[in-house]
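Handing you a structure now.
A single protein chain has been omitted; all remaining protein chains appear in their positions.
== chain A ==
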Amino acid sequence: MSRRLSIGPFNRVEGDLEVTLDIADGRVASAQVCSSLYRGFEQILIAKHPLDALVIVPRICGICSVSQSAAAAAALADATGLQMPVNGRLASQLILACENLADHLTHFYLFFMPDFGRAAYRRRPWHAQAEKRFKADVGEALREVLPARADWLRLMGYLAGKWPHSLALQPGGTTRAITATEKVRLLTVLREFRAFLSRCVFGDTLENVGALRSAGQLTAWAQGRAADFPRFLDIAADLGLERIGRGSDTFLSYGAYAQPEQEGQQDRDGQHLFARGVWRDGAQAFDEALISEDVAHAWLFGEQPLHPRQGETRPLVADFADQPGAYTWCKAPRYDARVAETGALARQMVDGQPLLRALVTANGGSVLARVVARLFEIALVVPAMESWVRALTPGEPFCNQWQLPDQATAVGLVEAARGALGHWLQIEGGKIARYQIIAPTTWNFSPRDAGGVPGALEQALVGLPVGEGESMPLVVQHVVRSFDPCMVCTVH
């Protein structure tokens, strides 16, 4: 028995997604992931003033807005050879970390957990509790989480003016110098968020969570603990979420949150709080030159895989039937010709977080490991943010001045909540001549490449059980949402 199942609109992901499954003998035999919206940001940017990118790129995505700004600012800084003053670097990181953690929280409570409150799970022992706390739109957790999230975003009010779509991140630093009083208030916001996390999310201190090193410790820790992360772990154990959703098991991270060398104790590559690198059965150094994108299965013109420095984006505008193998607007990025997964799990794998390495060693990348990685990151990053605020020096500069060159080729690589985000910029005659973007979900929700190799999610869906009458299988939804896809970034 085989059939084809097309699932869309896929809600509670950011943006437009359709997933098509070929099902044989009750299991997914192959999957196609379609990004069904094309907006053309890479063309919009052509011929603009280079600094206008800072207005345009955040508007690619309202949930990764600051990440897009940070990548553009990094590319512009690369074009000028500019360094930020210490305050500017710390403030930039605080802004990016604020967005990344807000996104992790939004994903957990608004996008991912509501599926466990569905009526289809009503026979599970945890269902009544999950429905009460997490049900979409009405779960009681939302009455705590949304106000806590709004309070958290006050960091943006102080540091970035507003979120989303700020212009505070500039190549030379940030536009908003923080005063001594505001530094106290930033620490207050952090302290209140920490208290919310300890009470509502973890049921423990962030430090105790961050110290868990093995699956056994995690299970023992979660036992009977009345908070939402342990509740998830209980559900995950019952449903076997550690056994579903295995992707390519090649993990890519550009490195998150630059550390100055004089402060650098936590960073293993000497530059980042979470190291830059690639993990494939072991840690490897990252080489930007090994990135390429191909369009063999996209509704785009193009002959061969190109490095984004030479990349192009030319959409089909008619004759879609002439490219019968195409099924998405998304390009297929590859690292050293391989499919790579990116995101919080990749960051923690590359960085060597013992718990995540243990989970992946046991079962590969999984729904469980991806969700655990996000929540771990919250526990690890809040203390780092506290130290960054303490290191701010009111009165010292937040932004260096720059002179943009008339000609330049530059790259900005940052870690967004969802993973590796790169902007490749070419300036000619003082204007943008080329702008290429590879977003985290471009990696994760990539289509097949010219060699027919499916992308990370396409691989992760294969083998999932789908019942005879099921049109919207829950396991498929868990796996898709475990990546926290951002479809508006994917195609841009």
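The working rule: a residue touches a chain if its C-beta (ideal position, glycine included) is under 8 Å from a C-beta of that chain, and two chains touch if they have at least 3 such contacts; residues count from 1.
By definition in this document, contacts and distances are computed from a predicted model.
Participant: As a check of understanding, state which of "Heme exporter protein B", "hydrogenase (acceptor)", "ABC transporter substrate-binding protein" or "Linoleoyl-CoA desaturase" is the UniProt name of the chain not shown.
Facilitator: The record names the chain that does not appear here as "hydrogenase (acceptor)".
Participant: For the full complex, which residue in A:32, A:80, A:93 or A:106 touches the chain that was left out?
Facilitator: Reading the full complex, the residue touching the unseen chain is A:106.
Participant: Among A:145, A:367, A:380 or A:438, which residue is in touch with the absent chain?
Facilitator: A:145
Participant: Tell me which of A:30, A:175, A:284 or A:323 is the one touching the absent chain.
Facilitator: Spelled out, the listed residue whose C-beta touches the missing chain is A:175.
Participant: Touching the hidden chain in the full complex, which residues of chain A are there? Just list them.
Facilitator: On the chain A side, contact with the omitted chain comes from 6-12, 14-18, 34, 36-40, 43-49, 51-52, 54-56, 59-63, 65, 106, 110-111, 114-115, 117-118, 135-138, 142-143, 145-147, 149-151, 153-154, 156-168, 170, 173-177, 179, 315-318, 320, 394-395, 397-399, 401, 471-472, 477, 488.
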